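Here the complex is missing a single protein chain, while all its other protein chains stay put.
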Amino acid sequence: MLLLQVIVGGLLLGAIYALFSSGLTLIWGMMNFINFAHGEFVMLGMYVALMIVVWLGGGPAVFGIASAFALFVLGVAIYLSLIRHVTRGPMLAQILSTFGLALLLRYTAFWIFSANVVSLPQTSLGGTLNIFGILVPAAQLVAGVTATVITIALHLFLTGTTLGSQLLAVAEDRNAAMLMGIRPDRMQALAWGLAAAGAGIAGALMAISYPWSPSVGETFGLTAFVVVTLGGFGSVPGAMYAGLIIGLIQALSAFYLGPIYKDIVVYALFAALLWFRPQGLLGKA
Amino acid sequence: MLLSAENVSKTFGSLRAVAGANLAIDEGEIIGLIGPNGAGKSTFFNCLAGDTLPTTGRIVFDGRDVTRASPEEHAELGVGRTFQVPATFEDLTVLDNVMVGAFLRHPHRGAAREHALQVLDLVGLGDRQNLRARSLGTPGRKRLEIARVLATGPRLMLLDEALAGLTPVELQQAIALVKKIHQTGVTLVIVEHIMEVIMTLAARVIVFNQGHVIAQGKPADVVRQEAVIEAYLGRGHRNWRKKD
Partner (left out) sequence: MKAPIALALAFILYPFVFSNAFYLDIGVALLLAAISASAWNIVGGYAGQVSVGHCMFFGAGAYLPLLVYHHWQLPPVVGVPLGIIVSLVLAVIVGMPTFRLTGHYFSMATIAVAELIRLVIGTWDFAGAAIGLQGPAVGRGWWDLTFRGELPYYFIFLAVLIVLLLVISTIERTRFGYYLRAIKAGERAARSLGVPVRRTKLYALMLSAAFTSIAGSLYSIKTGFIDPESGFGILVSVQMVIIAALGGAGTLYGPLVGALILIPLQTATNTWFGGGGTGLTYILYGGIIVLIARFEPGGLHEMWHRIAPKFGKRHAA
């Protein structure tokens, strides 16, 4: 029963990994660009949630939407002011733009919020559910399910709506999309907004159940790299499955080896993937 | 026979860019490869240069199967190519650009430099050797690309629209340059839209459409063939008529 509980907990956290990783993979698919500050977006989502709860006293629905909105605006702003200008530039500029941004966001958070570990005050989502003998904290269940719904919604948006298919058209062939009257710049700004918003919600959802400090951004950023690599670069469904797998692997390694090993196992998996299957599990050989 | 391609095809997903193309080139030829946009010329070209791995078929260069050989190996064996959009090393000087090519057969810097300078004189860029590549205009960069390939000492040169976008005067200079290169014993395959260039330079023309060769022969004969006119009834054909 304990093992089952660990598995369920891992999958619920993995669903959140899937949510924030799908934004990273979307941007990679659209512009062959890796965002080193993606984990910091998640971290900021957590602090937005904290500020809303402390100052306005809103519930999960309120701070979830607030995090999404704040990060959407930040994502678009970062695209317009920074990313747009470096995508055609040298590799050094491409890598350093978001790498520097990550440092800037991370250490600004340290400066403003201090390095102390914080957590949200008890919310209305307290309590533990007993499902067929498996104990699941209600907050984690709600967060995991919400994350899954949003990730699927993102996938449906991309594949099933006009705007979504315009985004994918830019990803497929930028020049062809331009000939069809789509403006790649706008689509990419939208993608950055969506990716950051996804990270923001993911952060807010995790903030309900887990304590954090400004340094979590680095861990989440690396976790997203592993998820995206496992799922195949550019694939939202891939990120979805891979997120669940990584959540599960983390939970199991924490359970069997000890909590400090959960990230070690995941990063080691990443190194192994690069050697043996860089195109990911779902990618084409 | 210097190079032969047998039944080469390449598919991207559901798109069949090259569909069973055949080609045989003898040493010393200048061949023009023409065809409407999207005919698969560029993909076929990339297969010949080792840049794209064909889905099926076999490519043999000088008796060696090079179907799966890398671009580096192609250069080593003596197959050089230029790019449709000039891919000069923008931040390097003109001389350094050519030296990168020259190093292939001249490992030492002094020898590479000397060889590069000779090549620059041949293509007429000798006076601009210390400029950065980015400061050259399109004609200059196309010339530089040709020089760079020439410095690798190729036996076969694949020129991908190396003469497009030039003014009439520049075009005449470029045609003269290609002839000069040919006289040094290099075999050439030229992808070109401008019929005038093909008519002047190529002894044999190969017409590509929908991924395979639909006609080949002497330029004057080929352009009169029904299939070619039909496939090519666009800008190229009319241009040629006007000039005729």
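Some points to look at:
Should a chain be cited, it is by its letter among A and B, assigned in written order, with residues numbered from 1 in that chain.
What we mean here is this: a residue touches a chain if its C-beta (ideal position, glycine included) is under 8 Å from a C-beta of that chain, and two chains touch if they have at least 3 such contacts.
Note that the structure is predicted; figures quoted are calculated from it, not measured.
Within the entire complex, contacts from the absent chain reach the displayed chains A, B. Of the listed residues B:10, B:41 or B:81, the one in contact with the hidden chain in the full complex is B:81. Contact with the undisplayed chain is limited, among B:41, B:115, B:148 or B:193, to B:148.
Of A:95, A:118 or A:252, it is A:95 that touches the chain left out of the display. In the complete complex, the hidden chain is touched by one of A:56, A:176 or A:274, namely A:274.
Residues 28, 32-34, 36, 82, 85-86, 89-97, 99-108, 110-111, 218, 222, 225-226, 229, 260-261, 263-264, 267-268, 270-271, 274-275, 278 are the ones on subunit A that touch the missing chain. Summarising the interface, subunit B meets the missing chain with residues 49, 51, 70-72, 74-76, 80-81, 83, 87-92, 96, 99-101, 103-104, 107-109, 112, 148-149, 152.
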